[in-house]
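Presenting chain A:
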Amino acid sequence: PASALTFRYAFQGDLNGLDPYTLNETFAQAALNNIYDGLTRRDENLKIVPCLAESWEVLNPLQWRFHLRHGVKFAGGEDFTADDVLFSAERVQQPGSQMTTKIPAGTKVVKVDDYTVDFILTTPNPILIAEWDNWMMMSKKWAEANGAEKPQAASGSQLNAFALKANGTGPFMVVSHEPGVKTVYKPNPNWWDKANKKFNFDEVVFTTIKSPATRVAALLTGEVDLIEPVPVQDMQRIADNPTTSVLTGPELRTVFLYMDEKRDELLYSSVKGKNPFKDLRVRKAFYEAIDIEAIKTKIMRGLATPSALLIAPSLYSRSGEFKRLPYDPADAKKLLAEAGYPDGFELTMHCPNDRYVNDEAICQAVTSMLAKIGIKATLNAMPKAVYFAKAGPAQHYDVSFGMLGWTPSGLDSWNVIANLAGCRDDNGVGGTFNYGGYCNPKVDELNKQILVETDIKKRDELIAQAYKIISDDVGLLPLHQQALAWGVSKKIKIPLRSDDEIMFYTANKQE
Partner candidate 1 sequence: MSDPILSVKDLRVEFATRSGPLRAIDGVSFDLNKGEVLGFVGESGAGKSLTGTAVIGLIDPPGKITGGEIRLEGRRIDHLSIEELRRIRGREIGMIFQDPLTSLDPLMRIGDQLIETIITHVAVSRTEARARAVKLLEDVGIPAAAERVMSYPHEFSGGMRQRVVIALALAAEPKVIIADEPTTALDVSVQAQIIALLKKLTSERGMAVMLITHDMGVIAQIANRVAVMYSGRIVEIGPVADVVRQPAHPYSMGLMGSIPSLHAEHARLKQIPGSMPRLTALPAGCAFSPRCERADARCKVERPALAATGMTTSACFHPVTSTVAEVAG
Partner candidate 2 sequence: MKSQSDDITPTLVTVSKLRKVYDLSGPWLEKVLAGKGKQTVTAVDNVSFDIKRGETFALVGESGSGKTTVARMVVGLLERTAGEVRIDGISVGSTASAGERARLRRSIQMIFQDPYASLNPRWTVGAIIAEPIVTFGLIKGKAAVAERVGELLTLVGLSPADAVKYPHQFSGGQRQRIAIARALSSNPEFIVCDEPTSALDVSVQAQILNLMADLQERLGLTYLFISHNLAVVRHVADQIGVLYLGRLVEIAGSRDIFERPRHPYTKMLIAAVPDLEDPGKAPEGIVGEIPNPVSPPTGCHFHPRCPLAMDRCKIEVPAFRDGVACHLA
Partner candidate 3 sequence: MLAFLIRRLFEAALVMIVVAIVAFTLFRFVGDPVSQMVSQDATIAQREALKAELGLNDPLIVQCAHFIWKSLHFDFGISYKFREPVVNLLGQRMPATLELAAIASLFAIGIGIPLGVYTGINRDSLLTRVIMAGSLIGVSLPTFLIGILLIYLFAVTLHWLPSYGRGETTSFFGLWQTGLLTSGGLRALVLPAVTLGLFQLTLVMRLVRSEMMEVLRTDYIRFGRARGLTNRAIYFAHALKNTLVPVITVIGVEIGTLIAFSIITETVFQWPGMGLLFIQSVQFADIPIMAAYLLLSAVIFVTLNLVVDILYMLIDPRIRVAVRA
């Protein structure tokens, strides 16, 4: 229709495939959350609220019961029932799924009746549903009719219908999807939650615009209504532009640096025969050499919150108790000298250059700050696709000093400690994203307790202990929480969510 109202938004990356179990990536999950619903969802304040499950109860620490919403239909017309939950639970654990951890191993899913489902666990798990907003319910009938019972495997050797089509219960449905180019959504006429409908447009068009300058230009010219992310340097410009504004807020992602503390000899370094990072004084010296305030004002233009912890303050009640080590290059030099490196040493720093806000610039700044204490760090910045392969288990953690950002998907500290600080072996069993290989058995022990502790207070105490150990060990070098920034046209009203998900149904566009 000629007068159709369209909401257009652009992101720096692509939407790779529409199968919600294929890719565990913030952006893809967010995009698909507009089409699919989980049993739960998070509201604008990221509080877990009922979604396809109207309510749930913990019958005992090992059994959770979910009461499903009645009268929900998939976009394709199928009714949503317990069978679909069972199907989704099975499907999400099939090979090829990147979401297997959504359901703890060994969990049995039992259909009580058409609208009641029980989850029977093998160990207590207080945070079972923390990540369920991103476990999206799929239609059993549709999947079977389309031969898509299994997730679209990343290997791509066979294709299934969900790679290019979608059928969810969410507010929108996909009309067309051109991978890497654009995806067009239309409102789902069968949506169950019309009461919550805020949006007024007839169409949503998502486009990839990789180049930051072009993305900003497209917003300024009004070709798109929302862009994400906004290059920090262009925020002022967008804010000053009469038709656009910037929505900023703290993001949950913490950006930090890791050091190879596992190898006996550092890979990319002039130091031979030993690994300086095994020495606490060296790690501390690195920490103290970083002028986080300068990074905040000059590189992040104020849009960052320096952090002492690996988790955003809002996600952990006792964050305030932790303080960063002071910026003190003189002391850093002293520590280095004590550790036996009065003249410093050489090493290579690896960084992504298209993942976090100003990632490469931050790394550059770090290398020059390190230079001031005598550490000659050579920066090697690369696209994230290459970087993560290199830094991860696939290439055996082939990095000595690098950068990573982390948002715990359950928004909970356990995830942080387990993934980033848990001991791991050379194959990545253990703390998978503990790229530096920091290891303190005490932390592992605490982590086990945290997982099963249901008493919030006690749990927070255990977490505090773990964080304390990590901080004292200077196992990782936290930098900051980067700020979230969306560039929006003034025609658009949309709440900024700190999980960085753009929920179309919460938006509204002026005609």
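What to note about this one:
Methods note: a residue touches a chain if its C-beta (ideal position, glycine included) is under 8 Å from a C-beta of that chain, and two chains touch if they have at least 3 such contacts; residues count from 1.
These made the cut because all candidates are chains of the complex that A comes from, given by their letters.
On a predicted model such as this, the values are computed, not experimentally measured, just so you know.
Note on chain A: across the options 1, 2 or 3, its touching candidate in this complex is 3. Within the complex formed with candidate 3, the chain A residues making contact are 14, 16-17, 19, 22, 24, 95, 98, 101, 152, 154-157, 159, 163-164, 178-182, 207-211, 213-215, 217-218, 220-221, 223, 383, 385-386, 388-389, 392-395, 427-429, 432-433.
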